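Working notes, structure below.
Every protein chain except one is present and positioned as in the full complex.
Chain IDs A and B follow the sequence of writing; residue 1 opens each chain.
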Amino acid sequence: MNEIAKVTRRKFLVSSLALGGAMVVGTQALAATVDGAPWDKANAAGSAEFTPWLTINPDGTVIVRATAVDIGNGTLTQLAAYVYEELSPVWENIKPEYASTNRDFLENNVYSTPGGALAYFSGRSTGPARMDTYMQVAASARERFKAAAAARWSVPAGEVTVKDGVVSHAGSGNSAQLGELIAEAAQIQLEQEPAIKDRSEWTFLGKKAPFKVQLPKIVNGSLIYGIDVREPGMVYAALRQSPVMGGKLKSVDKDAVMSMPGVLAVVTVDPGENVPTDLKPPFPFGVSTAQHAVAVIAEHYWQARTALDALPIEWDDGPGAQWKTTEQMNEAATAAIQQPGDKVEASTGDVEAMFAEAGEDNIIEADYLTPYCEQAPLEPLNGTALVTEDRVDFWHPSQHSQMAYMVAADETGMPPEKVFFHQTFVGGGFGRRVFSDDARMVVAVAKKFPGRPVQVIWSREEATRQGRYRPLMAGKLKASLGADGLPTALLGRMAGGPGFFAVGMADTALPNILKNTQIESQTVPFHILTGPYRGPGYNSNAFFVETFVDECAIKAGIDPMEYRLKLYAQWPDIGWVKTLEEVKAKSGWGETLPKGQGRGVAVANWGMGGKPDEGTTVATVAKVEVSQDGVLKILQLDVAFDTGRIVNEDAVRTELEGGTMFGLNMSLNEGLNIKDGRIVEGNFDEYPIIRMADLPPQINVHFGGLSDNPRFFEIGEPPTGVVGPAVGNAIFQATGKRIRTMPFRLHDLSWS
Amino acid sequence: MAISLSINGEVKEVDADPQTPLLWVLRDYLGMTGTKFGCGIAQCGACTVHIDGAAVRSCQYPLESAAGSEITTIEGLSPDSTHPLQKYWVEMNVPQCGYCQSGMLMAAAALLQEIPEPTDEDIEQYVNNICRCGTYTRVRAAIHKAAADMKA
Partner (left out) sequence: MLSITARGISVKILRIVAIIVVVGLVVFAGLAWWLNRTPSSPFDGEVVATAATFPVEETSYVARLADCVACHSLPGQAPFAGGLAMGSPVGIIYATNITPDETTGIGNYTLAEFDNAVRRGVAKDGHRLYPAMPYPSYAKMSDEDIRKLYDYFMFEVEPVAQPNPQSGIPFPLNQRWPLAFWNAVFAPGGVYRDNPDQSAEWNRGAYIVQGAAHCGSCHTERGLAFNEVALDESSSRYLAGAYLDGWYASNLRGNQRAGLGRWSEDDIIQLLKTGRNQHAGVFGSMLEAFNNSTQFFTDEDLRAVAVYLKSLPATGEDRPYQYDEATSLAFANNDLSAPGASLYLRQCANCHGVDGRGRGVLQPPLAGTPTVLEDNPASIINILLNGAGRMVVNGVPDSYRMTPFRVLLRDDQIADIATFIRSSWGNDAPPVTTAEVAAMREHTDPSSDEVIVLQMR
């Protein structure tokens, strides 16, 4: 992080002389919020660019160049808040814009150096590294304003203050708006960069933040998402990819639809045609590989969609078709965890010896399974690209602007300096839009119809059946219990995939507490493509581990809450016990419940990487009711967390609420089926998403678990892993039925 | 064959197949992108608009049936984003990605016209939209607040 800070400071100096055009004082009314289309804006006439990260207009508008994507998590607002804390302009005058990836490429990674591969990524977008960077940018601008004012009024710079957009000197009574001083201020070169404020000096951060800057445009429908881009001469494309992943196009009868209304062309995409470049993308290009596809291009989308449905296409399914049923794949994954895994994730002590010593009665073992899941962001995959002889323009709702930009250059072979990526707003991501296979497909289609902007829209069915899914995973856990009922040795195995995320099995607290641990993994070569999904790996492993811990508690005859308190007291990170104590107190744990009701708890950490005082720990208590004929109702959810400290209470609350609902839906409802190699489910009628009626009136988020450890970390992903096991454990309390596979809706929960 | 529609008080001519779903007429033929596409099968509610005051899902509403009705979209919910729902949506930080929110707002607005003081159950009945980000609890709270304001 300091590394990053140093680099960025140098960057400011490099470009500190950059200055906008001739001095013209802007007159139009100030924009009170972010632009609906905040991308690739040139500096306004008369504006002064203090660094590529910060430009101030004569009218006092402060342009903050955001490197990271805002997918609804409030990135733009938070970056603005960092700037506000140091520079103190008028809040409404701060106007975030997306930092150009093209400029980043031309100017020696001026934007992507801090943050590296994750620079343009929607995740970790407001973390400590970025906070320091943006506060540094703002602090140095502030000092340059003070110096400029001091020179203008010939007073000591130390006596000049900047507050709410006004630069003033109390002694002389002089004052000026920020906008009036930009020309002079931008010329100033500081001997040394000022230190950024210490947390104790914050006046704005850490308090309840203002509403997200894009909200006024969301509530009147004027915010521009990728699918809302409307370029002159734009046409639409409807897409169909090989229904069996890895399959090939055998034949397509284009003539059958060419005479249908509005149809302009039928184009095909063959990944084999791509000529690889030597560009260095943030992730290897391999993750963005396209599938064989056919697209119908028409003047209007519904014309394209209708013609695509009518288009006779023959596919060669390829080897993927060997996977006839979901059961067959589940069995393959489950079989794999009965054998030692080929990759050892962690190994300490002698597990087998401990098991032998403990004896059968003190051994507990269980197998678990989680299915393929689709992120299903509500804005279906889409993008708009205009490919011409000498440039490529690409408007896209990406979760990683730089990856999408590089992919566009790679797919077209156009030199990156001639590729212009326009980051739009994003209708949800959850990991689906990171690897940029969608970006590649859009450009691959558009380059077959050059000269006009082509907007490619996945139908919901196409998006669901052509995902990059949360991998199918089977998990085995086996432990020996000591005299106190706590585990003395642990064997953990996971298998599935492909594209495997082991996060959360080996690097969580349990195996690191124990002296004897063996964690193994095994990839099963399924043809289904996988990718990040809110809390990759962790969202399966937290379910395995925390359901298993519950089973251990039951076997030991100890209350599951007390059991965890004892168990995790052995882990040096106090956040685990603190969050458990918090939900225990706030959820009414222990109060007796009527038959058919139950409480369950789970605790886990996202991002700790096996170390204490890292990542974010979340503990959740669920209170459920199961009717005798097996209908489940969630009555209450209490969530406590520890990420050390927080900088934006409401943003944290929002993410914990959203992440909990996401994890709840994942556990109750989500699961894709395979038939003859194809994904069966298409739309929300077959892939249910939780509704308001399925939830308790509120999700209780508690702040008492914070440890005040000097860190803050991701909040959106951690809650997804714990709510499932908490509900599953509650169902066991209510019905005596132990749930070891997702989704829960497939289990018969009836009791008598 | 041009069909004329009355949208947010303006009459617009559309030359499209009469069977085209209203959603695509709005978004594509008329460039009114505030109304969103989420599923196309009347499940998610992102495409909710008002037709003669009632909330309907425009992705399953044929153009030919919309002719002659009064259509209101998110762009026309209020002239200047001053509808109490819009106010509280912002104030209470309801949206996350925001993609479902045009539909949520239109469904909620129709509800408040039907039932000025809705119970939690009423809200669940009439605002049965999908929000993948999970803003449900805030949506519910904001509707209650707006209802209280409108009553006052």
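Methods note: contacts are C-beta pairs under 8 Å (C-beta built on N, C-alpha and C of every residue); 3 or more make two chains touch, one makes a residue touch a chain.
Every value quoted in this text rests on a predicted model; they were computed, and no experiment measured them.
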item	value
Residue touching the undisplayed chain, where the options are A:D278, A:E314, A:D361 or A:D390	A:E314
Chain not shown: contacting residue from B:R27, B:R57 or B:R140	B:R57
Touch residues of subunit A, complete complex, unshown partner	256, 260, 302, 306, 309-310, 312, 314, 461, 631, 682-683, 685-688
For subunit B, the residues touching the chain missing from this view	19-21, 41-43, 56-57, 60-62, 64-65, 114-115, 122, 125, 128
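By our rule, only the chains that are shown with their structure count from here on.
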item	value
Centre-of-Cα separation between subunit B and subunit A, whole angstrom	28
Residues on subunit A engaged by subunit B in the complex (per definition of touch)	71-73, 211-212, 214-216, 218-225, 227-228, 230, 236, 261, 300-303, 376-380, 425-430, 457, 459-460, 650, 654, 657-662, 683-685, 689-693, 695, 697-699
Residues of subunit B defined as touching subunit A within the complex	16-17, 20-21, 24, 27-29, 31-41, 43-44, 46, 73-75, 77-78, 81, 85-86, 89-91, 93-102, 105, 120, 123-125, 127-141
